[in-house]
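Removed from the display is one protein chain of the complex; every other protein chain stays in position.
Each chain carries a letter (A and B) given by its place in the written order, and its residues are counted from 1.
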Amino acid sequence: MKELVVISGKGGTGKTSLVASFAALAKRAVLADCDVDAADLYLILKPHIQQREAFYGGKVAVIQPDQCTGCGLCMEKCRFGAITEHESPSDENQLVYSVDPIACEGCGVCYYICPEDAISLVETKAGEWFISETRYGPMVYAKLGIAAENSGKLVTVVRTNARRIANEQELDFIIVDGSPGTGCPVISSITGADLVLVVTEPTMSGHHDLTRVVDLTTHFKIPTLVCVNKWDINPSVCLAIQDWSEQHGVEVAGRIRYDNTVTKAQIAGKSIVEFGNGRISSEIKTLWRRIEEKLR
Amino acid sequence: MKVAITAKGNDLKSEVEPRFGRCQWFLLVDIDTNEVEVIDNTENVNRAGGAGIGATELIASKGAEALITGHCGPNAFTTLNAAGIKVFLGGQGRVEEMLEKLKKGELQAVEAPDVKGHW
Partner (left out) sequence: MSSESRIVMTIAVASGKGGTGKTTIATNLAAVFASRGCTTAYVDCDVEAPNGHIFLKPKIAQSWTSGVPTPKIDAEKCDGCGECGKICQFSAIVVIKGKVLTFPDLCHGCGGCSLVCPMHAIEEVEHEIGTVEVGLSGEIKYIAGRLRIGEAMSPPLIRAVKLEIPSDSIVLIDSPPGTSCPMIEAVRGADYVVLVTEPTPFGLNDLKLAVETVRELSRPFGVVINQCDIGDSQVEAYCRKEEIPILEQIPHDRSVAEDYSRGHLLVESSKDMRAYFNRLADKVLAANRESSTSKSASL
């Protein structure tokens, strides 16, 4: 069983549309959507949920108002600006304190120092994750709650379950739709993977972010391929990306043209290769064959 | 000597789990008496970060003196070292097979982590 993680550094390069097409081409694969911030793969794969689990991530502090004497020590010691001060509704000379759950990091400092033991640390529901069936095979995905933290941990849950299902059903591939950026969720998406495909676009931003993600995959020693999507928007930047990749020992495994079919397929709820047989579909098929070779 | 082995299940016939910090089970085996203790590692599986550090604290508190697992990152390795726990990497196959190898002296303790963090 081999695991491919598709990432992009910069958002909006067409990563998810490509993953949906790979899902259609791969057969015998488990799909995992680790882009928990913007989990869009389900819009194309239309999964039937079979198992739904709550995800608890991190803790937040809660102040019991009746036990708070208004000493203000918690606010003084909190480094995250998470504690706010206001007048007591019953007595205007009395100050009371409360925790902004969005700003709270759950570090426990206030809980620890409160002289009245008026503060507790409680686990918060950060989101939900799902095991489902799609027309292309099983899919694991997640939805992070609004303003929730810990998406790196949720990514780990999604990948672990995808791996377990691939083992149980003896499937050949795990195809992971990774997150944008270079921080916590991406690191959690790529560590221990067999291959990373970076989808970029021929723009200055695309090129710049590509260099950052390739630094990251090099740092974690993961074999990496690059695909330039919408390459014909700016052939000269595309060439620059190809040159840069060659110099850095990274193979450009495919170039895919700009084609409005991508948006049309998305609106139809289909993957590109399923939607039509145009040139873009054959470019995606060629790219997938190269990925398969590399994974074997 | 008590050896902790990362496992996918809770008996000696289970497969070795390649990941250390977020393995589901540890089998703690006393290789002199063959006594087995099953340790549930759910607490660390669900941690936001530092799973390997937490897992080390857990097995150290149960008296483990050696660990057999697949891979080990730098933070976990530092902690295992401080706890005086010997580390045997590259574990695969069934737990009981790895134990046999250890008893025959076929496993070599490692001096450094073999993967980067966040494994």
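The rule we apply is simple: a contact is a pair of C-beta atoms (placed from the backbone, for glycine too) under 8 Å apart; a residue touches a chain by one contact, two chains touch by 3 or more.
Given the structure is predicted, the values throughout are model-derived calculations rather than measurements.
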item	value
Residue among A:Ser98, A:Ser120, A:Thr203 or A:Thr286 that touches the chain left out of view	A:Thr203
Chain not shown: contacting residue from A:Pro65, A:Gly108, A:Pro223 or A:Gly278	A:Gly108
Candidate in contact with the missing chain, chosen from B:Asp11, B:Asp40, B:Glu57 or B:Glu106	B:Glu57
Touch list for chain B against the chain that is not drawn	47-50, 53-54, 56-57, 60, 75, 78-79, 82-84, 117-118
Those residues of chain A which, in the complete complex, touch the missing chain	8-13, 16, 36-38, 40, 43, 59, 77, 79-80, 102-103, 105-109, 112-113, 121, 144, 146-149, 151-152, 179-187, 201-206, 208-209, 212, 215-216, 219-220, 233-234, 237, 260, 263, 266-267, 269
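The rule is simple: only the chains that are shown with their structure count from here on.
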item	value
Centroid spacing, where centroids are CA-atom means, of chain A and chain B in whole angstrom	29
Complex contacts: residues of chain A adjacent to chain B	56-58, 150, 152-153, 156, 160, 187-188, 191-192, 219-221
Complex contact set, residues of chain B against chain A	19, 22, 45-49, 71, 115-119
